[in-house]
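Here is the structure we will look at, set down as structure tokens.
What you see is part of a larger complex, with each chain still in position.
Labels run A and B following the written order; every chain starts at residue 1.
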Amino acid sequence: MSSGSIFVWEMLGTGILILMGAGVVANVVLKDTLGSAGGWLLINFGWGFAVFAGASIAAPSGAHINPAVTLGLAIADKTPWSQVPVYFAGQMVGAFLGAVLAWLAYKAQFDTHDNPAGTRGIFCTGPTVPSPVWNVVTEVIGTFVLVAWILLSPGAQETEGGLPQLGNSALGYAAVAFIVIGIGASLGGPTGYAINPARDLGPRIAYAILPIRDKGSAEWGYAWVPVVGPLIGGALAALLYLVLPVV
Amino acid sequence: MSSGSIFVWEMLGTGILILMGAGVVANVVLKDTLGSAGGWLLINFGWGFAVFAGASIAAPSGAHINPAVTLGLAIADKTPWSQVPVYFAGQMVGAFLGAVLAWLAYKAQFDTHDNPAGTRGIFCTGPTVPSPVWNVVTEVIGTFVLVAWILLSPGAQETEGGLPQLGNSALGYAAVAFIVIGIGASLGGPTGYAINPARDLGPRIAYAILPIRDKGSAEWGYAWVPVVGPLIGGALAALLYLVLPVV
């Protein structure tokens, strides 16, 4: 596949992922929405099926839609290192554009919201207990589960260089959605489960740039955590994969 | 397939969709029900599996059950333009009849409800923040995700002229249910995610006609938004499909 096509499909898939993922947080966080205060399980399902939609659309490029996945697949020798920068670029651009679209979808509700400083959480993650070391640990562990599943689950063998799926069918990427719902429910409590550097950094840039009414700080001091943690987690999962006994 | 058969299957499928979809909103909105005040995720699952049931039953006609889907498939050259009016007619009649059935299923609970003016939301959508432009934008974006997924997901290639499915199996249309649950959770907050002109207009007509106790206005001033927005969103998704690189 050409670099241009990889870029386009990853941009589209990550864009849909962030549009829907930032969307569900907007729905729960903002006050004038039908899902306001809808709870954590609503957020988990919103993000899980956002992954389903985004991965389905990015199927031609292997549906990475996550730099930590791309890194893990490269270390595991399933994606050429030469393609890694193209994947990263498509993912970052898509994440930024998806966040802009989510803001447009909720524009009227952003305008009526009464706690503008609280809208940063719609775009990017933050810790409930600030603690750089433990926040990184949490992101490492969550991403480790995701990438280990991608490399080790049944079906992974047939899917070279991408997410495992159910054949070439409409339900193909439902499995990764279930895994992401599970990770969110289980390991998302402390830091909001970025588990994807583009998912956090792209929308954080959008938050910093967009003309959101009375917005607060983009909290750049925390921005490295959801980038470094997931990359370490993805790499560790790939190293585990390389040392495990051949089945 | 004959025009008569298309009409019958689309009517049946859209009827089941709206029966269950209006039903879950009735369950949450009315006071004397077991799901009263059951929350947004309950509504998302209700509508999602309503799509599953309706699409499964409308499989012979490709399970459009949504004029925005039919329009997108026609622009993408997957459904003949000559069949489009028949699809629209079946969908509208089915949506109207499904709304009537939902009212009958909840007849006793409509009669004991203490806020009759609030029952319009059981039938048709409305914005949390009235703003015609932004309400249209929200509906465009939500429907764009739905129709883009229909045209681009794995499995779409094998499904000419209809919703992607998992083979000819009972789980066939579970995928589109997951997408609709995701869109509702993510993008349904501002306008109640019509994302389907028939889903909104058919039940709105039913609300206007049915002898519901002390009912309020059908809010015809808003009725164009959930018709125009979804049609634009479906068309934009089809245009994207046409310009994307061949895989």
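We adopt the following convention: contacts are C-beta pairs under 8 Å (C-beta built on N, C-alpha and C of every residue); 3 or more make two chains touch, one makes a residue touch a chain.
Just so it is clear, the model here is predicted, and its values are computed rather than measured.
J.: Because only 2 copies sit in place here, please give the count for the whole complex.
T.: 4
Here is the rule we go by: only the chains that are shown with their structure count from here on.
J.: Report the inter-chain centroid distance for subunit A and subunit B in whole angstrom, where each centroid is the mean of the CA atoms.
T.: 28
J.: Which residues of subunit B touch subunit A once you look at their complex with the stated criterion?
T.: The touching residues are 39-41, 43-44, 127-129, 131, 134-135, 137-138, 141-142, 145, 148-149, 152-159, 163-167, 171-176, 178-179, 181-183, 185-190, 192, 244-245, 247.
J.: So in the complex, which bits of subunit A are touching subunit B?
T.: 4-5, 8, 12, 16, 19-21, 23-24, 26-27, 30, 32-36, 38-39, 41-42, 45-46, 48-50, 52-53, 56-57, 59-60, 101, 104-109, 111-112, 165-174, 177
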